[in-house]
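Supplied in structure tokens, the structure appears directly below.
One protein chain is absent from this view; the other protein chains keep their places.
What follows is chain A.
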Amino acid sequence: MVTLGRGNKEKNIRAKLEPNLPNLPEEIILNILSRLPLKSLIQFTCVSKQWCSLIQGFAKSIQRKKVFVCIDNSINSIDEEGHVESILEPKEKFPTHFNLEIFGSCNGLLLILISDDLFLWNPLTRCSKKVMTSVHRGYYAVSGLCFDSSNNEYKVVMAIIHDSTNYGGKFVKIGSFRNKTWTSVYEFPYHVCSMISGPVVNGYLHWFVFKESSDNFPSHQIIYFDPRIDEFKEVPMPQPKHVDGYTILGLGDLNGCLCMSRFNHSSCIFVGNKVEVLVMKEYGMESSWIVLFSIEYLPGKIYDYFVPLCSTKNDEVIMKIFTGLKGYIRAYNPNDNSHRDILNFTYRCSLEAIMYEESLVVPPDYNFETEESEEKE
């Protein structure tokens, strides 16, 4: 009886709900999607796998860059015009109320650490997913998120440091979100000098490190991680201005080019010292490093970090600056050397900022069903 009843019922519903636009070719669906507002696009990523990949492909072509800024309990984004806007929490709320650390940013996904758990979070679509448990408790760690295009998966890379070699000294852990496993790479012949995650440019993750040189004077070096072969390599560096070398104060991605800010060492105090922001116009070409702009390095004002984050519509460069106890998000205009503060903080300690590209990329294994049932409520 029951089966019969069910059959009838389904038939009725089916008859009413015959699709009126079945099997449209992809180019037509794309044509339709390109006319929809972003909000609908985000929603329709969960129609089907095909729609999801079509929408994501389309969204890539209209990508906008933003800066994610988090201090204490407030989370904001800064857009390419310099406007500050607050970011909404993910739909699936984080377990604790925001004591988060940024561990990386790639393709519109942020890698966030809360307690010991790593989360992937797309601030635009508000999708988040707990991916793994971190392994760096008790250690210093510098980390990054990158996408392995050959295996089509996201990876977290961490250089983990302990002062005592009894605990392993320096080693690298690579976490695969697909297998939920960590693999160790023991050879890491560098000293880590910054705990901030570096940018992903050209598909590679970048960090800056100390490198032991032949004359025992450590020099700064930018390295990159190739997620396809799980290896670190060195980026060709520009020539130092003075023989004493330079200190790197931050790395960034400006319009798809790797950039860094550096402070040139000079033993002569009468030479006006400067902090320079350099851009590598052609990836991997040593000769293509050019100075974008420089600022006076005033005595008594020491910059701990001077991190290029993003460029604005009118060619300003948004920087994250730590000096003394204070932290700033500041926009520099290379054309007339002026600057303006977008945000400033009296206590910098909990300030975190990173650039992300707005995208519709969904964290791996994201469960659309929970989202849909929430929608119904």
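As a convention for this text, a contact is a pair of C-beta atoms (placed from the backbone, for glycine too) under 8 Å apart; a residue touches a chain by one contact, two chains touch by 3 or more; residues count from 1.
Criterion: contacts and distances are computed from a predicted model.
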Chain excluded from display, named as in UniProt, from "SKP1-like protein 4", "Protein farnesyltransferase subunit beta", "DASH complex subunit ASK1" or "Small ribosomal subunit protein uS9m": "SKP1-like protein 4"
Touching the hidden chain, out of A:31, A:96 or A:314, is A:31
For chain A, which positions touch the chain that isn't shown here? 2, 6, 9-10, 13-14, 17-22, 24-25, 27-29, 31-33, 35-37, 40, 43-44, 46-48, 51, 372, 375
